[in-house]
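Only a single protein chain was left out; the remaining protein chains are all shown in position.
After this line comes chain A, so read on.
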Amino acid sequence: MSGGVDSAVAAARAVEAGHEVVGVHLALSRMPGTLRTGSRGCCTVEDSMDAQRAANIMGIPYYVWDFSERFKLDVVDDFIAEYAAGRTPNPCMRCNEKIKFAALLEKAMALGFDAVCTGHYASILTDADGNKQLHRAAAWAKDQSYVLGVLTADQLNHSMFPLGATPTKAEVRAEAAERGFSVANKPDSYDICFIPDGDTKGWLGERVAPVSGDILDQEGNTLGQHDGAVAFTVGQRKGLSIGTPAADGKPRFVLEVRPVTNTVIVGPKEALAIKEIGGNKYTWAGLAPEHPDVAFACHVQIRAHADPVPAVAQVVSTTAVTGVDGTVELRIIPDEALAGVAPGQTAVVYIGTRVLGQCTIDRTVSALAATAPSLVPSAPASLAPAISAAASSAPASLAPALSAAASSAPASLAPALSAAASSAPASPATVNA
């Protein structure tokens, strides 16, 4: 329970569904702020108190579990290292992968719980054979299935998302108000929780010593200087401060960040177009496809709030490129070129509303590249820059097709607490989000 409205309502619904619920607030910072100031940041003492008040109202026990050390190592330090390596990480995804559905779930299971229940907007459906599937939320605008794309079958078996079938956030707020939760009108939180002022560049600058370097065009001509390559993001237009305008007078965008040479490559918008992406670190959200090596139609989404784009995906051998037997990658070829794809981002593959799996993008191919795709999994610095082509980020109107009752919680949620004389709390779902 973050102290927000979503996790509070999720917990209340789990209670009403008959589960024994214990509220857990994750302490992710050793130095929490005292008061929440606006919509940014998290884990303040006030948030913790809000979560506890909601738990009081629904009559469940409430505890604070300290994951600050794990969070620092797996999320914060990873975030810094990824930026320092020229990639664009998604810390919320990392937190789901390493903390909420890993460290927290492991601890909870060990303590006798059956599942982690969160206020994420996503749905877990069960197929005819009883396998769990991850789907988009009915509340299309709030859908968080993208950041849950890292969940595996085992994690889905022990997860509950009671908000998945609710069509709008407004309904969740209304329900919170009806239940008497003080957080009913609390502002949504945005941005990265550990950068409360939202100034990612400034925050990174305090942690990765910024060293000025060259801004180059695609031909290698020096156009200007940057004050630290870290914190530039592929596709970024603002903050480049290049003195000389481009020959054609068009704005220039960051095409690539090369930490090794401390250079930032810029070029016209067309040069951002990507016709193929690949990632050797991929997972399936639930049952793996029977023949992933056979190309299949899907939609690919490359950012939390990007539109899904029709694509063809396939797991292919990369032995010819890596020289190592058995290496494979998830290769995704969008029907139309994608713009603003950066290494480090996650590509989530959907079949309709279902999340099939995801990969961390380690390779991109420019829409105009005639040569064979270069494959450089662990050396982002030398990733070939993307080269032009008329991009169109594909609208794709995938309407949410969810009608099934969402969030089929594991039916057999028997309390497994073995402690003797269990009179008070005991039980399955912990809640957090």
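Heads up, the rule we're going with is that a residue touches a chain if its C-beta (ideal position, glycine included) is under 8 Å from a C-beta of that chain, and two chains touch if they have at least 3 such contacts; residues count from 1.
Rule of thumb we're sticking to: contacts and distances are computed from a predicted model.
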Looking at UniProt, which of "Cysteine desulfurase", "Phosphoribosylformylglycinamidine synthase subunit PurQ", "ABC transporter permease" or "ABC-2 type transport system ATP-binding protein" names the chain that isn't shown?
"Cysteine desulfurase"
Contact residue for the chain not shown (choose from A:Asp66, A:Asp197 or A:Asp227):
A:Asp66
Per the definition of touch given earlier, which of A:Glu16, A:Glu106 or A:Asp188 contacts the omitted chain?
A:Glu106
Name every residue on chain A in touch with the hidden partner chain.
25, 27, 30, 32, 45, 48, 52, 61, 63-70, 73, 103-104, 106-107, 110-112, 417-427
